[in-house]
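Excluded from the complex is one protein chain; the other protein chains are retained at their positions.
Labels for the chains are A and B, by order of writing; each one numbers its residues from 1.
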Amino acid sequence: MHMMTKIALIGLALATSACTRPDRFGGTDPIGTNPVAGQNAGGVSGGVSDPRSPQYFQQTVGDRVLFAVDTSTLSPQGIATLDGQANWLQTNADYLAIIEGHADEQGTREYNLALGARRANAVREYLMSKGIPSNRLRTVSYGKERPIEVCSNEACYAKNRRAVTVISIGQLS
Amino acid sequence: MQWTPGSTVSSVGHGALLVWLIMGWGFDSEPLPFDVSDVSIVTSEEYAAIVSATTPAPSENAPDAPVAPAVETAPDTPVAEPETAPPPPPDPVAPPAADAPPPPAPDALPVPPDTQAPVEPGPPQDEVVNAPNVSDSDRVIPRPSARVMAQPVAPPPPDAAPDEVVRQEAAPAPAPDAPVVEEAQEETAPEEAATEIVTEAEAPSGRVTETPRPPQRPNRPTPAPALEPETELAEETPEPEPEPAPQTDEDAIAAALAAAAAVEAPAEPALTPGPPMTGAEQEGFRVAVNACWNVDPGSQAAMVTMTVAFDLDQGGRVQGDVRQVGAMGGDANATEIAFQAARRAILRCQGQGGYDLPAEKYDQWKEVEITFDPSGMRLR
Partner (left out) sequence: MTLKAVVIAGLVALASLGSALPALAQGGPLRLTITDGVIEPLPFAVPVFTAETAGAEGLAADISNLVAQDLTGTGLFREIPASAFISQMGPFGTPPSYPDWRAINAQAVIAGAVAVNGNQLTVKFRLYDIFTGAELGEGLQFAGTTQGWRRMAHKVADAAYSRITGELGYFDSRVVFVSEAGPKDNRQKRLAIMDYDGANVQFLTDSSSLVLAPRFSPDGNRVLYTSYESGFPRINILDVGSVTSRQLDTAPGEMAFSPRFSRDGSRVIYSLANGGNTDLYIGDIASGASTRLTSAPSIETAPSFSPDGSQIVFESDRSGGSQLYIMPVNGGEPRRISFGDGRYGTPVWSPRGDLVAFTKQNAGRFHIGVMRTDGSEERLLTSSFLDEGPTWSPNGRVLMFTRETQGAEGTSQLYSVDISGRNLKPVDLVGGASDPSWGPLQP
């Protein structure tokens, strides 16, 4: 029975990630104001109204923080968002998080990868300071490779300089 | 490391051949679709064999590499002179001027086939060719496109599009041979240039900007200070000629430069045969040679300051060959290329009529030593 639960959890994790991965970088709805299609198919109970749902995390808690040009310093607004993320992750202890660091397109590929790593790490360290175990938090940088906004001006750049906390149910590694 | 063996090509001929031989052996191991099996030198015998083996072509095609050119050259040179000499428009100073009129078809170079010897200095469609000592088809008219020259051909356009290239189309004619560039997007290479290489990045600044040539002599030490120490040494002699000889080999170039500066200066060397050449006369000569000195500023040869010497006959034509008398900077290979460029410049620009120099001052210019200093033009 225990085994069955594990298998089910793994299945859920796969389903969830399969659903979220293609969409999480962008499209026309970067902030995710609409529920991601197919998200519920994963079987995790439902929707934005459910405070335990990933949608709730994404949209109500807020899954991303933004950064000023060439910095990885958390803004007050970002800290507020991360406080919410920390609470949510405390409550939903079966979720893991991968924190993705991103940069705008101004900068070389290599530097932006390193900068994205800095941003992701800033988020990770803050969440750890709020009591989230480090082994539930991983980081990855996409540099400037995955913009959600495509225009070439500050309005878009501001949204692309971000760290996004992507949650999934999974095993602690 | 494939790309660093400068020494591999130390001699343009044999070095290249060695490389090719090596390449030939390497072909067998090439995993790609290209399956070259052999690379070799074609000797005349081998060539004859190849030809007869691969084609039914008659073997008289077999080239006689060593002999052929020699035979060809010999008759060529002497014949050329008379044939081209007819209308001797000796106008070496003309080139810069002729540079200005926009040529009709830049790329066409449509020299009418019947005009065997384009003696016509008129329509400047083509540029001067390298020619042997006695050049026949040479004209002193530089081709006014795709080139960077000392004299600005036209004012550089304003840096209109801040977003894009500073594209200098100074030459009156569009570059003939940069079609790709021209049609490619907004940003094209700054192909047509004027007084300087203008890179895309350069609006107002950039190192290459140093290149433009000031009206007079750039980069040269001012005559006065240069002369100072020299005259000291030379004082004892009654020779007012402000042109001391180099003291040591090391100093040869420096001294030559100083001497050049001295000569070029509107000095008053009151002695010796005939009146001194005026500054304008020397400048005319200098400009004439300038126009034929083609420098590739990105090459290693642009590291070399080359001094060559030659003799002129009374008609301002080069007699004998051009000799290398000094070189600074660069390896042997670069030095050789630099020498060829200098030699070519001198031979090409004498045109059919020889250099335009004041006959009454022949003694002043029967021997000439020119230092080609690309330091202001090169990149590094």
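Here are a few things to note about the model shown:
Heads up, the rule we're going with is that contacts are C-beta pairs under 8 Å (C-beta built on N, C-alpha and C of every residue); 3 or more make two chains touch, one makes a residue touch a chain.
These numbers come from a predicted model, not from an experiment.
One chain is missing from the display, and on chain A it is touched by residues 25-27, 72, 98, 105-111, 113-115, 117-122, 124-125, 138-142, 145-152.
Methods note: only the chains that are shown with their structure count from here on.
Once the centre of each chain is set as its mean CA position, chain A and chain B turn out to be 64 Å apart.
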